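See below for the structure under consideration.
Here the complex is missing a single protein chain, while all its other protein chains stay put.
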């Protein structure tokens, strides 16, 4: 088991079978020494953890937990793509798309649910650049979608 | 004529004169072995194929066709940038921004209009990572905007 996966075990996180893309695209792609993960939804056990909008039926703690599940799915896709997470030299960037009512302005704190886990898992190599914003709606009414770029060793 | 362009001809697609950017930016840029295409709108013959929102006045088949036109414009920009499409080693990523009502949640199927064409044109080298989400509104009231990253040979 790799160092990163041991750390995930300590965090009580078991990487799921990576989700099949919901349409005609790849879950991830490698180019040069980059690994790009397609936007991941907060699936857990094949179902969305939360649907609807922040500022509406989804509250902030639920949104943060959903962000965490997106990050777990990102890690599952990364492992499926490269075999083991220790081949990652660092997380470069997260893009966070948070289904929001026009009034909701706490996207940053919701997105921390993903960023915090990245840092718990990778330590300083999990510290990343990020953009997060409120979107009108998401595929399958998911409350959040997150994409990622990793740098590989 | 390049292999890719022959395939486009088979698909009855003639690449248009690439659209001039609607503001002060470049339609594409090369960096290292990457070619990045700015967000393309569904222009055809100088006019937007469809305006308005998915979930509102734009239905799913129209949105899919609009996504296909965005992809055609992406290919036209790529050809203008690098001379011939065979210089592309693969499509890396599409970003799809779909003008949506808050209730619309079928962005993935709309975006397939672009992804399907990429794969028809490039075969396995057209298979890509992707993020798609619903945005509040788009420049010129376009119903969709798509950006692309290619890897060059």
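Order of writing sets the labels: A and B. Residues in every chain begin at 1.
Basically, contacts are C-beta pairs under 8 Å (C-beta built on N, C-alpha and C of every residue); 3 or more make two chains touch, one makes a residue touch a chain.
On a predicted model such as this, the values are computed, not experimentally measured, just so you know.
> Which residue among A:24, A:38, A:62 or A:100 touches the omitted chain?
A:100
> Identify the residue among A:4, A:50 or A:132 that touches the chain left out of the display.
A:132
> Touching the absent chain: which residues on subunit B qualify?
On the side of subunit B, residues 21-29, 31-32, 36-39, 53, 95, 97, 99, 101-102, 135-141, 145, 147 touch the unshown chain.
> Even though one chain is hidden, which residues of subunit A still touch it in the full complex?
32-34, 55, 90, 92-94, 99-109, 111-112, 115-116, 119, 127-136, 151
Convention: only the chains that are shown with their structure count from here on.
> Between subunit A and subunit B, tell me the centre distance in angstrom, where each centre is the average of that chain's C-alpha atoms.
The separation of the two C-alpha centroids amounts to 25 Å.
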